[in-house]
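Here the complex is missing a single protein chain, while all its other protein chains stay put.
Take a look at chain A:
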Amino acid sequence: MLVNDTNKRRKTVAVLAVICAVLQVGVAPHLAIANGHPNLALVFAGLVALQTGGTYGIVAGFCAGLFYDLVTTGPVGLMAGLLTALGYVVGLGERSRLTDDAAGSVRIFAAAAAAVELLYQLGLIIAGQGAGIADALLTRWLPSTLWDVIVFLPFCWVLSHRQAGTPQLGNRRKGKGQKGLSTKGLH
């Protein structure tokens, strides 16, 4: 059972990675509000961190960020570091958050996306590749964050509905009156 769940999770993440990579390279450059484009690597990292978390979320964030750095023109390592941090911080919470609390997941992702995009713009300025601070905030950070949340929503909806009926690793679907595993009082 555990093996099946792990395989299913890997398969889901792999498919998600391919979809996000193709969208990032082929579609994102053509979606623009002001100078802001959606960041599918961030969306991918957020989804994995929210659904799986842990080390898996951290590695997925790093890989997604590195891919983003390599296909864009910014400094390599900046988005990788930021998405690694996102994977770590967002993945600290309970697993399968997407399935259990989709609305809360959107709120967490929106906050994380805003922070990552802001830090990325600041990183670009530090690296000498950014625009002025006002331009970075108004025409890049805000629209990029908006795009990220917009793009995140359909993925969130699909994943939360798709996995709602599937037992998840470390978080089996709770029945009425049942409680899942808790680590409260163990530390």
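Heads up, the rule we're going with is that a contact is a pair of C-beta atoms (placed from the backbone, for glycine too) under 8 Å apart; a residue touches a chain by one contact, two chains touch by 3 or more; residues count from 1.
Basically, contacts and distances are computed from a predicted model.
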item	value
Omitted chain (choose from "Cell shape-determining protein MreC", "Lactose/L-arabinose transport system substrate-binding protein", "Hydrogenase maturation protease" or "ATP-dependent DNA helicase RecQ") - UniProt protein name	"Cell shape-determining protein MreC"
Contact with the hidden chain (one of A:Thr12, A:Asn39 or A:Thr84)	A:Thr84
Candidates A:Ala17, A:Leu40 or A:Ile58 - the one touching the absent chain	A:Ile58
Chain A, residues in touch with the chain not shown (by the definition above)	21-22, 25-27, 29-35, 54-55, 58-59, 62, 65-67, 69-71, 75-78, 80-81, 84-85, 87-88, 91, 123, 127-128, 131, 135, 138-139, 183, 186-187
